[in-house]
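Only a single protein chain was left out; the remaining protein chains are all shown in position.
First chain written, first letter: the chains are A, B and C, and each begins at residue 1.
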């Protein structure tokens, strides 16, 4: 049984709490938040869970083996470091830290302490991403040519970080998980449309070995919500639309076609697709449920999490470089 | 009555021919193509139209006032120059030329000769783009923040130019027509996935004065065909989906929202849009029909075409710069 | 403050409980269910609420003013009658009863006792149906010509009633609320595809005064879930798609067109719609929240609920007649 303490009961905290409560080998001991109203909600719903405004109580509590950190990103480093130093395992919201230097320290500290450090890259635990990984790993898709993602939101500004740190982090985590290699350089462009606010629209191109490339469009100021990823291989191509209720992952049979035939060209020009299309049934388990169980299992069995500290650190390095490239209007930055 | 000669009866030529035949003040005199089979088709369908393999016959024919050039892009400059020198008006397929130097020569020559030079930027003549222009020009949208276009095709390779020259040309022409200013610099990235072939995927970011920016994703190697443009203003936003049969242009009422309200944030996070949505009825006239009439009217009344040589030249300049930036992995290029 | 007792904590009960707990003028006193596991869940989540397996405890409890009945339909009559006789107000799941005779008794009893009797026709309280009602009542749509609904589900059999009683009940309640008159007769057809099971597919046509008609397709055995209603008026038409996340209600400008013009006919044949389309922003409040507040307000202020016993009874009468017509293969039944 893994004793759990949760820090932060804001937007995402309630989802984390609910899922860790329902994780068989976990027992949630305490919740910490600076807001008394939030703590009152916890007490009303779950009378047996302790509440506190003081994080130190969690670090000092021997019944707590692991700390879940769901606070603003600027506090991740300090809280995670304290938790690791207190000998706790750590599960931290994305992104891991605000700088790669901090991320490296956390990864090192976790190693020293022999504790699990895991980042909440929730998408990796969805049935959709699992199905795509299965396709790529089994080599059914052939060589991967590109990963292209559009992740845009309605016109909402609420953030202390720019849109890259808020939204592109998801795609970078998914790419880190799915793609056969890590990016070598990044070129990013973006803009702020509200005075005094961070960039609300950004475009990232990532270069890899060989002819693999990736591109991410993130945007807080769109008329419609879009979550669509195209992944193209030499033999198959995938469209992953996370907003599609019943057909999230579509797998297209045919890849590239080199032709000089006029009739083929005409058919391609008027056609809307080529080859058969397969839409697999996905595992509909809530991703956070799968992820909470995975974290507890890693803690109990000293296994390395899928979204471990190193992967979180790789993601932060790209976020840093992309932000720098964006300031320089697309100037490519080596990774 | 404007006498017309058409050079090139390949993929697009038949559409041009049909539309110029049906243009009231135009009379198609002759069609020229190097392929005898194509000429035979013309003769069978339209026995009264002369056919020839020799372009010079068209330039020499006094009954021909205007020449339509629908040949591969590498031949545009030479043919258009000959036509202008022969005193003909010229309607040329997009892109105008393969270099901006050539484009400048053509524009100058047309001016010297007092002849109309028009580029076939067909999209400008669609009901969809006309409706969007009406919205922007009437200032209903407020300040324009960005233009974001995805124009991707099935996996077909047939081209002697890269994907930017083949597909981005459409968006650059539309932007030249719609946006309040011209771009100042461009950063582009792209890649070829087939040895010996030009780039089949590319991403362009364009920077303008103030906080306007534009981005274009063009791709020959996608699993699905997409033609979707987002245009965001401070008061309204537009989604233009050219493949949507009945709802091509959607106009969203609300723009940006700055809020700290938790409830608002939550609604935005779970919502799919904000504000009312209006989907105007569009003029469904075939764009090429409108465009053919416009050309003939410009010739007859010595008016400046909407898609005149200068606009075609501005587009070619951006295509050149984008191609250079792409080679340099996103290095921004001044325009 | 209205004291609430809930009977039935199965599929829908938890939603009712949560919403009545959050209703300002209501206080949930007790929950009754035959299943101890369900009661344990209630106790864990809401320690202050009493739990019991004995409905009589609720009827006898003077702190309870109103009883919510969320049990199988066959038990509605007996439980609602007991509650009314005990002087309680009653909120009962749809359909009101299994026969119109029972429904009449309940309506009479509520009148005698001076108590509120309300049926849970949840859809009436959605932003979508409210917006449609606004359109119809303001006479913007002109004369209503037809109401056509498709409500089909995935292949699931779990029911003790046939598909009409399970699904058509929603449309009948919506029609009762929206349409200017009540149906005069019904013709229904349907079939069972599993031996020993009730009909899983059914079609109902309802005839009204003048030229208004309605049709409902309900189906438990469909490959896809569909919830689409077409409502046609002489001036405007509505498409209401309840599964559409952001465009549930679409209002089309143009109605019928009488023409002999060949060009008009051709345009209609190739077109996908006529006139402008307006997609209003809807109130996104959870319908059950609105409905719970409405019930409590009706109890406190002795107002007649929108979905009162009479409307529930009218719906049951049509369900009865439709079932009879279905047995007779479409034979029309007067209402």
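The working rule: contacts are C-beta pairs under 8 Å (C-beta built on N, C-alpha and C of every residue); 3 or more make two chains touch, one makes a residue touch a chain.
Just so it is clear, the model here is predicted, and its values are computed rather than measured.
Summary of contacts with the chain left out: across C:20, C:145, C:165 or C:295, the touching residue is C:145. The hidden chain makes contact, of the residues C:9, C:91, C:203 or C:295, with C:203. Within the complete assembly, C:213 is the residue of C:34, C:179, C:213 or C:284 that touches the hidden chain. Looking at subunit B, the residues touching the absent chain are 45, 47, 224-225, 243, 245-246.
The chain not shown here touches subunit A at positions 245-247, 253, 267, 271-281, 284. Interface with the hidden chain, as seen from subunit C, comprises residues 11, 145-146, 148, 150, 152-158, 185, 187, 189-194, 197, 201, 203, 205, 207, 211, 213, 215, 217, 219, 221-225, 230, 232, 234, 237-239, 243, 250, 252, 254-260, 264-266, 268-269, 271-274, 325, 328-332.
As a working rule, only the chains that are shown with their structure count from here on.
Using mean Cα coordinates as chain centres, the one most removed from subunit C is B.
Centre to centre, using the average C-alpha position, subunit A and subunit C are separated by 41 Å.
Averaging Cα coordinates per chain places subunit B and subunit C 52 Å apart.
Multi-chain contact residues of subunit C (touching two or more other chains) are listed as 245-246.
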